[in-house]
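Here it is, the structure in full.
Heads up, one of the protein chains got dropped from this complex, but the rest are sitting where they should.
And now, subunit A:
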Amino acid sequence: MSLTASIGQPISRLEGNLKVTGAAKYSGDYNVAGLLYGHVINSTITKGKIAQISTVKAKALPGVIQVFTHENRPSLAWFNQMYADMDAPPGSPFRPLYDGEIRYNGQPIGLVVAETFELARYAATLVEVLYENETFSTNLEENVADAHTPALGLATMLKPPPPKPTGDFETAFAESFAQVTADYSHGTEHHNPLELFATTTIYEGDGKLTIYDKTQGTVNSQLYVGNVFGLKYKDVRVISPFVGGAFGSGLRPQYQLFMSVMASLELKRSVRVTLDRSQMFTFGHRPPTLQSTRFGADKDGKITAMNHSAIAETSRFEDYTEVVVNWSHMLYPAPNTLMEYKLVNLDVYSPLDMRSPGGSTGLHAIESTMDELAYKLNIDPLQLRLINYSDRDESLDRPYSSKELKQCFLQGAEKFGWANRNPEPGSMRNGNKLIGHGMATGIWEANHLPAKAEMIITKEGKLKVNSAVTDIGTGTMTIMAQIAADEFGLSVEDVVFSYGDSKKPFAPIQGGSFTTSTVGSAIKAAGKALRKKLLKKAGLMDNSAFRGVPISEVIFDNGYIILKNDPEVSVSLRDIILANKGKEIKTNNLSVPNVFKLKKYSRAAHSAVFVEVEVDQELGVVNVTRALTVVAAGRIINPKTARSQILGGMVWSISKALREETIVDHGLGKYMNQNLGEYHIPVHADIHDLDVIFVEENDTIINELGTKGVGEIGLVGMPPAIANAIYHATGKRINQFPIHFDSLL
């Protein structure tokens, strides 16, 4: 009996039960005898020096083991590039406890290690610090004059700088029939995954460490620890089986990892360091960004000129960049373009990729400008997108590997009822509520990196797959098991996918929506090799009917190899293992994207988003009453986990457009709402009717699986669709996120 393929099935997360019953262990949950607890002390000033730091009172408390500061830290790697992790932007990475300089508010300046967490936390309050203050600046708006072109570096590979200008923008814009000029402003946001950052370092002796770390890249943490502390990579094992959300915050090793390992090595004990919620505001954030756009079109709506400029914040030590201004020309084939992206160095920590980095910022400006242009031209906003539709990426002058965006528009408009919309702003109402319908386009690049996977047919004839990749709560484990199962015609129950361990075959950091394509392709490569090996072993068995049979003549199904043209002839995987003297059979394969073929194409997932809002006419209160996201992202491995990704992005879109902001007091140079009571993310009462459609998109170029990834595409198109719907409801263009109800009074 043939099993139905796992790919395409809406299988529930395999680890779901462990998570909802509390059985899943996170990095702060691993206990060993004699474990010590560290609590980090953070700077209370924004810039200056530590003139004096006294730990006497803290150390005097019984149960306090040690207090580490820049004065007594162990000697560390001196070369600052040794601190550069796989995701480090150009610059010199922050080095915790390196010296007495204060570079930003909340900088870690010490670690108290004690026998209990509570004691460490209390002792930390007894450490006395005297600072010398220096003047600082954290305000992007006040410092735009200092904007500079970002330094280039390794990261430029995945984050290309703006494309070169084409044509003659200024002239074409000046001569265009319809023109729109707009400014956009976004503030700081912090990732705030529910799980707090924690590292438990188990001191194994003989210079060996086992580290449970909250991370999106076990290998990244392993390299960092090896480099900074001068350890052999093979002596450092980083494990991260469950990650309670990360959204990019775990792309770089964070300071709790450094602190935990440092204390463990110095004290020769196992040490856990857990950050609290307010400390989640002391590393990495989505940078505030100021944008301006100028779009010009002819009277038929064809865009003739596009200018998109952005100025973003970064720290004084690294040039963190995002892809903000590259998207419009990927979407719209205007002949005259000018894209600019600059940075301002401020006294803050380096920004850090946060779900849909750059895209969720840039698409807001692009897609709200498109909406404004549609009104200027008196053309339906959806029609304007169709008029400017292209199957090619004009920014790089090459075709898309696949692009079913038009289907997204058409299916979405139909399901949403876009045709019933009266385009006149403020024309639709229900009692006190103005009703608005808005739409926007989303785009996100589909990348693919090299990775390895190991595949094993165990003694029991089951399939085991190993990869260092993490599962940041997206369902990675489940879909990798599905992909692997189909390689052998097995059911998902017969597959064990082991992951989240730096000892397992290499996988890059998990982010950018490239994990499914990257690790999935490695699994496919390993599957192919292992099928060949099994067939060869089958051919070596006594009187084997499979001797010399080419791989194309057999199928793997439900634990058997079967001859294609004589299904009566089969051999079970268990029998092959028996004949192999009971030993498991395995392969370990590297999969490298076919760069030569791929570079002829642009590769991206697309979306069309339709939103209905209700705005109280007198009081400004906004509710997103209905939203639909239609996605073209290649093949969908698991419609259930994929849908959850898009729904999560849609909830986040409501957050981004209407709720979320880190409040900064620039006089103090610090973030003021460092808790989830005041850092507003949506509550249930903010979420109404959300719907997702995946359109068919067959991509034979992108990779063997035909996948594009769905991690970010849900959060790029909807924020502008909300802003556009608010305009439709009220006639007011609010280009600053989040849109608070008081801006609509």
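As a working rule, contacts are C-beta pairs under 8 Å (C-beta built on N, C-alpha and C of every residue); 3 or more make two chains touch, one makes a residue touch a chain; residues count from 1.
Note that in this section contacts and distances are computed from a predicted model.
> So which of "Xanthine dehydrogenase family protein subunit M", "Tryptophan synthase beta chain", "Phosphate transport system permease protein PstA" or "Protein arginine kinase activator" is the UniProt name of the chain that got left out?
Of the names offered in "Xanthine dehydrogenase family protein subunit M", "Tryptophan synthase beta chain", "Phosphate transport system permease protein PstA" or "Protein arginine kinase activator", the one UniProt assigns to the missing chain is "Xanthine dehydrogenase family protein subunit M".
> Which of A:G22, A:G205, A:P550 or A:G667 touches the chain that is not shown?
The missing chain is touched by A:G667.
> Hey, which of A:N17, A:T125 or A:T171 is the one touching the hidden chain?
Touching the chain that is not displayed is residue A:T125.
> Touching the hidden chain in the complete assembly: which of A:S427, A:N623 or A:Q736 does that?
A:N623
> Residues of subunit A in contact with the chain that isn't shown?
Against the missing chain, subunit A presents residues 44, 118, 121-122, 125, 430-433, 616, 618-621, 623, 659, 663-665, 667-668, 672-673, 677-678, 680, 682-686, 740-742, 745.
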